[in-house]
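As you look at this complex, bear in mind that one protein chain is not there, while each of the others sits in place.
The letters A and B name the chains in turn, as written, and every chain counts its residues from 1.
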Amino acid sequence: MTDAPLRGAAGDTSAAPTRRQAYEARLKRRSNMIAAGSTIAVVLAVVVLVPLAPGWEAVQRSFFNGEVFAATFPGLLNAFMLDVAIFLWCAPAIAILGLLIALCRDVRAPALFPLRMFGALYTDIFRGLPVILVIYLVGFGVPGLGLPRPWNSPYIWGSLALILVYAAYVAEVIRSGIDSIHQSQRSAAASLGLSEADTMRFVVLPQAIRNVAPANMNLFIALQKDVALLSFIGPVEIFRQAGVYKSLMANFTPYVGAALIFLAITIPATRYADYLLHKQRRRQR
Amino acid sequence: MRGKLELTNVWKSFGDHQVCRGVDLSVGAGQMVCLIGASGSGKSTLLRCMNLLEPIDEGTIHLDGQDISEPGLDAQPIRTRIGIVFQSYNLFPHMTAAQNVMLAPRRVRGKTPAELAAPVQALFARFGLADRMDHYPDQLSGGQQQRVAIIRALAMSPEIMLFDEITSALDPELVGEVLDVLRQLRHEGMTMVLATHEMSFARELADTVCFLDGGRIIEQGPPEAIFAAPREARTRAFLERVL
Partner (left out) sequence: MRLLATTAAALCLTATGALAHGDDECAVGKTLEDGVLTIATGNPAFYPWVLNDAPESGEGFEAAVAYAIAAEMGFDADAVTWVRTSFDEAIQPGPKNFDFNIQQYSITPEREQMVDFSLPYYTSAMAVLTTEAVVEAGAEPTLESLRGLLWGADANTTAVPMLTEIVGPERDAMLYGDNVDVTAAMQAGQIDAALFDLPTALYLAAVVVEGGTILGQFPADRSDNPDQFGLLMEEGNPLKECVDHAIEHLTESGRLAEIEAEWLQAATGVPVIQ
């Protein structure tokens, strides 16, 4: 009630803008114009200059071939469903395993020291190995021990390789989240008589996980891309499907199609992660 | 009446740094003891030792006759009998005020939310926060947050309450509302130990005032004696600086 007249004076822009608002509006218009101008200049340069390059026609025929694109895109989209499926069953497993490993690394009881050591060793090893190497070793190696079908499926062991590697990264991220929770929160919980486990579960973890949500989100975007590595041990997902088309038609356009499909998923996801991060920064101020 | 706390020759060091050097302190049931002293003199550490957040190196702490400083003793049930409120509130930011208050009774005492609804509601009402129960800490003022922290400790029905400079982080105009809460508790007969810089408050309400310096209580007595006629030169110098 009392601040109504105030709001009318300062907040209502439809009335005469304040000097400051007018200044800021001018400034904004100017920077928008500069941004638009330079964008147009760059786009023009690319559109006009690149086709002038002597090899452009050949590049266009072999990378941006409309016919090949139209012929292969539906098949690529179909193959991408396998990527999505692999992602969908790996992601929850990664979240759970990553959390468990992070918790292993945080145990304080001396009796549980081996667990702590296991956690450290685990993250060191799996963060230190290229994903593709783990996929080969686990995906071909374990079934090579003579497991019967269907237990030797590359889907199982390839997914496990992804889960093992990504859980190590997620564990590190969660651990950094746990470390970021101030000791005073644990003190406050302990002073109320909460057990270590309850303190972790109700006080530390919820905050830690929320703090690292953007970082984890980025990991899961990376996972969506790395799913394609499973193709090396057999599954015909989008990357492999594109490779087959490429080989049949001696044309790289299918790879461009696959790239577009990946971007259609990863760009919005990346934007969303950035938005989360931004929101979180603002909250913490 | 319960809530008697007895410290005998308490020593505590962090590495080579001796923070408590032979503290003797007796807090009778229903009494209010104020710890005063310069920053770094060991007030917070002493309070944290009292509810076993820090293990002590030497000496004993008795609560109602039980030695709670025995090494290896399960600290958890003891801590539920001694509440502590910190300078920086330390509310759980991801929970509403009511959730902050109910967490420990639910997990430690095994109470259900239904059982807790009425008593928690009453606690919030008693300290003037009935309409703030569903707010998150960052939607509350400093004074309100500190009162929620006090309610959170009280919800475990402790025998003793420890307060560590709970008004130091507050804007001056918010200090009063928190001190009023302490006053209220004092009149209800709660045993309390406070580390404080609010000298006039200590003077008004304390049974005993202890002056800490370098990890030792170098002078203690009723507030009139300490404030009006300090015996020790250091106490006098400290009081001259802060009054």
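Keep this in mind: a residue touches a chain if its C-beta (ideal position, glycine included) is under 8 Å from a C-beta of that chain, and two chains touch if they have at least 3 such contacts.
Computed from a predicted structure; not experimentally measured.
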item: Chains in view touching the one left out; value: A
item: Contacting the left-out chain in the complete assembly, out of A:69, A:118 or A:140; value: A:140
item: Contact with the hidden chain (one of A:22, A:59 or A:197); value: A:59
item: Touch criterion as defined above, residue of A:93, A:107, A:160 or A:249 at the omitted chain; value: A:249
item: For chain A, residues in touch with the removed chain; value: 55, 58-59, 61-63, 140-141, 143-144, 146-149, 152-154, 231-236, 240, 243-244, 246-252
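The rule is simple: only the chains that are shown with their structure count from here on.
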item: Centroid distance [mean C-alpha coordinates] between chain B and chain A, Å; value: 46
item: In the complex with chain A, residue positions of chain B that touch it; value: 48, 51, 53, 75-77, 79-80, 82-84, 86, 88, 90-94, 103-104, 107-108, 138, 149, 152-153, 156
item: Complex contact set, residues of chain A against chain B; value: 184-185, 187-195, 198, 202-203, 206-207, 210, 283
